[in-house]
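One chain of protein is taken out of this complex; the other chains stay put.
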Amino acid sequence: MTEHDSQTRARRRQHRTADRTAPPNPQRRLRADGGQPPVVVKIGGANAVDPEGAVDDIASLVDGDREVVVVHGGSTAVDDTLERMDIEPTYVETPGGVTGRFTDAETMEVFAMVMAGKLNTELTTLFRNAGVDAVGLSGVDGGLLTGPRKSAVRVLEDGKKKIKRGDHSGKITDVNSDLLTTLLNDGYTPVVSVPMLGEDDDEVLPVNADADRSAAAVAGALGAELVVLTDVAGIYADPDDPETLIDSAATPAELESVKAAAEGFMTKKVMAATEALEGGATAVHVGDANRDAPVSSALDGAGTKIE
Amino acid sequence: MTEHDSQTRARRRQHRTADRTAPPNPQRRLRADGGQPPVVVKIGGANAVDPEGAVDDIASLVDGDREVVVVHGGSTAVDDTLERMDIEPTYVETPGGVTGRFTDAETMEVFAMVMAGKLNTELTTLFRNAGVDAVGLSGVDGGLLTGPRKSAVRVLEDGKKKIKRGDHSGKITDVNSDLLTTLLNDGYTPVVSVPMLGEDDDEVLPVNADADRSAAAVAGALGAELVVLTDVAGIYADPDDPETLIDSAATPAELESVKAAAEGFMTKKVMAATEALEGGATAVHVGDANRDAPVSSALDGAGTKIE
Amino acid sequence: MSEADCPECGAGVDLHDDLEVGEILDCGTCGAELEVLAADPPELDTAPELEEDWGE
Partner (left out) sequence: MSEADCPECGAGVDLHDDLEVGEILDCGTCGAELEVLAADPPELDTAPELEEDWGE
């Protein structure tokens, strides 16, 4: 994850070097109080996950002067609005057998509406009501989450392998950590939502990206601790046996066994965790969104810690 | 328009005085280059108004190191999405004879989706493609546009005067100019959208506000020049006679005659202009969105100038 | 036709039959604008002054 540095900003900077107030290298910067790295919290979009507990807990953390960046998902709300608008989503199957929603142009428009307009505004309002000076941002704002757009996907259709074009998704390669740092320095709590900003041949456009991986990219860029909240207590060696919760993985070998243990949607969480650590995050915690104080207890060792 | 100063921020500031980088009084501050005040540009939401010309023109202004804040409307897009979602908007008539849409809870949700999610993301993307480092914000973000929520409206229904409650609208009394100033100092161009943040008895919530008046509030708080783009060349003494375009109004008497001349939707523009000047804006220009270089030509004296 | 007391001046206010909640009546005695809070039994209160401003 490199520092965001588009042509635009570079040009602007030439004019404004004297004005700039952000520290020269915000990555892994130390706080003035010599304190802890920021926390990036991924709040789920799954219906099973109630954000209220996390919101109050984050309000306590922010009140205790911990810097927090929130990243949220919400694909089920996108599905609901698509249905409400009588838009039939196209589901495609990858050669690997994973089913996903194909994001055509119309779906992308609804996606941006629901994520950046509905859910982000709702969550930002929840935080403000909890006393947190929240600022909602999408990945488009300030090029916060930027990377190449991907139009083509490989799919399985009627048993045939095909290339399907016209998808609106992308892979985050740049995070504008300056923007987040400036807001954090001023006491704000950024609430970040996909879409990301996709770079196509000669233009940029909003495209879909996975919220877990977005949170991972942000955590990497800020050298932060990442807390991924989900609807189970953590990663299990045997998902059917609650006794097999994995406490922590601190060596490459332990991480490999976590990867092997993760099944279904948990695979994506572990993939995101790996990306976060490779990108510069100090630690990743996967924890239960529905327990009391879900963020601080995950930071304190509940759930699964990967480092 | 007073400086934004919620309890939250005040509390945060106690901890972070040393960290804070914003100038102590951003209102009417002078630029480091001793230059011009910022420009606040209101881009219309009417279908007749094509933003492309304004976007390129604003890109040139920003490139020339002028600070710009964009505020946009878009009520017709809200209507379109309501229709698409089979939600019948409730139109009400005020005792004064003005017809407006009643913003109930469901309409408010769609309003936030379309304004902050669809239109704001689209416009921010247009600016980024024009080389402007745009950051989209709604009035909820950082409490950017805050004021009392109004639930009750007076309406005429079947010839009867009534009080109708449950409206989601509000009146902006506070602008977080610190947030805008911080972003401008870092070379960003804020793209601001309603909803505003409405203060109810014991909570805050997103509510509807007129985009012209939102732009006026922002211009007042920043001590900026306000450019209101619309689909006519300016304000006419006689709207049916293009020869009667009013060039400027610089005295209270001239402003009164502009107020008298303004009809229909132009009344709202003049009301917004008055609020901007009373709030601290240096000048207000009402100009044609569809001419070449609509913003810079309005600043240069095309259209109607009120000061 | 029933009647209720004006909360402003105490005089009786005539109420028509199809009274609706939210309706604004004028007190014939003091001229105050009165909001119908409930129709049956009728309950009146001074109608709030409201600016005529609209959203987007």
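Each chain carries a letter (A, B and C) given by its place in the written order, and its residues are counted from 1.
As a working rule, contacts are C-beta pairs under 8 Å (C-beta built on N, C-alpha and C of every residue); 3 or more make two chains touch, one makes a residue touch a chain.
Bear in mind that the values here come from a model prediction, so they are computed numbers and not experimental data.
Seen in the complete assembly, the chain not on display touches A.
Interface note: of A:Leu179, A:Val194 or A:Val284, the residue touching the hidden chain in the full complex is A:Val194. Considering the complete assembly, chain A touches the hidden chain via residues 45, 73-75, 78, 94-96, 98, 100-101, 103, 111, 115, 150, 152-154, 160-165, 168-169, 171, 194, 207-211, 213.
As a working rule, only the chains that are shown with their structure count from here on.
Work out the mean CA point of chain B and of chain C, and you get 36 Å between them.
The mean-CA centres of chain A and chain B are about 31 angstrom from one another, to the nearest whole unit. Separating the centre of chain A from that of chain C, both taken as means of CA atoms, is a distance of 54 Å. Chain contacts: chain B has residues 115 touching two or more partner chains.
Counting partner chains per residue, chain C has no residue touching two or more of them.
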